[in-house]
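Excluded from the complex is one protein chain; the other protein chains are retained at their positions.
This part shows subunit A:
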């Protein structure tokens, strides 16, 4: 296995841990989600380019489209939270008290 896959897996795992362990801002978790998408894009692109799978070159672009959809949805939720509370602190998301 090539060395670059180790670093790509590490980057994905670091972003995943950053997404799961949030601090105060909801925006930081959305940025970690974007980081996961970026590491997946680079991994997919180098696998496809190195194996000369020419027709599969469109798959990273499709993945970028769906990542953009997901980012836009996350940002719209953040905008609504920010409209209600002024900042996007996750401690404000406390309506569910069980």
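One rule holds in what follows: contacts are C-beta pairs under 8 Å (C-beta built on N, C-alpha and C of every residue); 3 or more make two chains touch, one makes a residue touch a chain; residues count from 1.
Definition applied: contacts and distances are computed from a predicted model.
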Protein name, per the UniProt record, of whichever chain is missing from view ("NADH-ubiquinone oxidoreductase chain 6", "OSCP1 protein", "Autophagy-related protein 13" or "MIF4G domain-containing protein"): "NADH-ubiquinone oxidoreductase chain 6"
Absent chain, residues of subunit A that touch it: 2-4, 6-8, 10-11, 14-15, 17-18, 22-23, 25, 27-28, 30-32, 34-35, 38-39, 41-42, 45-46, 49-50, 52-58, 60-62, 64-69, 71-73, 75-80, 82-83, 87-88
